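Got a structure here, written out as structure tokens. Questions coming.
The complex appears here minus one protein chain, its other protein chains still in place.
First chain written, first letter: the chains are A and B, and each begins at residue 1.
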Amino acid sequence: MKGVFNMKHNKGLTFFTVCVYLFIFAPVVIIIMTAFGPDEVIAFPPKGFSLKWFVNIFTSDMFMKTFSISIQVAVIATIIALIIGVPAAYAMSRFDFKGKGLIKNIFFSSIIVPGIVFGFSIFNFIIIKWKLPIYTSLLIGHIIIILPYIIRVVASSLEGFDYSIEEAAVSLGASRLKTFFLVVFPNITSGVIAAFMLAFINSFNNVPISIFLTGPGVSTLPIKMMSYVEYYYDPTISALSVTLMIMTIGIMFIVERTLGLSYFSK
Amino acid sequence: MSFINLKDITVSYDGKVDILKKLNIDIEEGKLVSLLGPSGCGKTTTLRVVAGFIQPKNGQFICEKEDYTYIPVHKRNFGLVFQSYALFPHLTVFDNVAFGLKMQKVDKKDIKKAVEEILEVVDLKGYNSRYPKELSGGQRQRVALARALVIKPKLLLLDEPLSNLDAKLRLKMRAEIRKLQQKLGITTIFVTHDQEECFSISDKVAVMNGGLIEQYDTPEEIYTNPSSEFVARFVGFENFIELDKIGDNIYQSKSGVKFITDISDKDTKTKEKLVGTIRPDNIKIIDNENEAENNILEGIVDVRTYLGKEYQYSISTEVGTILVNANNEKIYNQGNEVKLYLPANKLVLV
């Protein structure tokens, strides 16, 4: 029956939307299929079924090493960013103070600065001038990039939080620190988990920062993939892409369970 | 043939449960008819069928002899006032009200004249360039009304337009709406769940329940002669007594108490088993000297509640608990034995 729970859908609009989503998913499907094809050359449609490209990834020293570095960097950067960001988000949403707007802008400034500009600046200044080791600089760059995600997600979890429970805890003898950990934090764990996931994936996927901050023994997976693709053209990258997509889906699943994916449309 | 005619309208959302079940109603030109009922009775659904947002599974909607059932909404030219007012937040008051006229491609000069006229009628002169967010609830309501009326609609449809206003404003606005409706002579359907509001402004009321119209009558008739137990309860009747017919206009309760009454629906009169009902205000507590034979109940006072201008007594009798409202001339206490008289002309059979 038309026009009851929602507007009657125009057939033209439905068709248009379907086309757009085909556009969005066709390349994904193509990659998935080429990842399983046996041919050297990336063929579509694939002429058989083979897992050899997946085997290729897992036996490749180069990919495994950069994969592990990417994971390491993402995890460490995210943890440090959480340690810095959760208190900051708490301070921003709990209290009103002069200069709040300015401080908010500072925290989110890494979103406004183009990634490539930031990556280059860090490289220029920290590595060239200060001569900090590459790994450290990579971590620092990633922490700064993912901090806004953490602050935004945690702050939104704290929106509408009933802070009178803090006062109750304090009246029962808890110190400020204890209050935070016993009373506030337990109520935002799902937000923190979601923030962790989003920060993790954004660090893992990052290119503009990582591309400048690579060196002997230090390189992230996306960067390695890029250089591989520029010289070799075989389905190894497809297989790698599929693996990463599975990881992405896993992360999305966790975000949905904790924060809900509708967070993105707010 | 009346102005508006809904014939056997059946509406179902999922194909299984019918929200409206063969609804029939005739509305005369220039009258204000209310659809009254509890949540879920189908009154808003009926309005939306008339507006055109819902196509019925079966049935017809005829307006001025034309079949409107399947005509698209934007071609009907009915004035709609929503519960939330639905004012366009990005347009000024003037542009909001002018919207319908712009759609009709009316000349700019004529639009200006019509809009300013109607704004004056709803007492919003000079508010042309304000935005909805700057207006109070009552003002927004009047803009919504103006917007619906300026297009000179055949029919005015109001979906609980007053429920978002505070009590005082509601009283004021409902009087204004009625005044305006009568002045313009516009046929109107008004949906509400508030019985008092509905009775005060309607020419006729359709009391709805579970997708059916239980009674369609003037407010006075419904108030004094409800045709079913549901309607009776809805308009404030209490005290439902099971009765068996034992003669012409004579009925007997299960415990043998006799009642005489002649107030009932034509259909109801033919039934053998009935329920008699009476308002708490209409029962008289009488003293024992009274020798009346019929319509007497004896009982013991259970609970006394102070209502301000009167007392309400909950009295245990052989036919069950009876609620009686009495003034404070004589006050009865818990445990008192009392005699109740249920006048024949106030006892209604449903």
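Some points to look at:
Here is the rule we use: a residue touches a chain if its C-beta (ideal position, glycine included) is under 8 Å from a C-beta of that chain, and two chains touch if they have at least 3 such contacts.
Definition applied: contacts and distances are computed from a predicted model.
One subunit of the complex is not drawn; among "ABC transporter permease", "Sulfurtransferase", "Peptidoglycan glycosyltransferase" or "FHA domain-containing protein FhaA", its UniProt record names it "ABC transporter permease".
Across A:25, A:163 or A:181, the residue that sits in touch with the chain not pictured is A:25. When the whole complex is considered, the residue among A:169, A:188 or A:225 that touches the unshown chain is A:225.
Touching the missing chain, out of B:100, B:138 or B:161, is residue B:100.
Listed residues A:36, A:107 or A:196: the one in touch with the omitted chain is A:107.
For the chain left out of this panel, the touching residue among B:109, B:133 or B:168 is B:133.
Against the chain not shown here, chain B presents residues 51, 53, 72-80, 82, 84, 86-90, 99-100, 103-104, 131-134, 147-148, 151. On the side of chain A, touch with the chain left out of the figure occurs at residues 5-7, 9-10, 13-14, 16-17, 20-21, 23-25, 27-28, 30-31, 34, 41-44, 83-85, 87-88, 90-92, 94-95, 97, 103, 106-107, 109-110, 112-118, 120-126, 128-129, 140-141, 143-144, 147, 151, 176, 201, 204-205, 207-208, 211-212, 222, 225-226, 229-230, 233, 237-238, 240-241, 244-245, 248-249, 251-252, 256, 261-262, 264-266.
Just so we're on the same page, only the chains that are shown with their structure count from here on.
Note on chain placement: the centre of chain A and the centre of chain B lie 57 Å apart, centres being C-alpha means.
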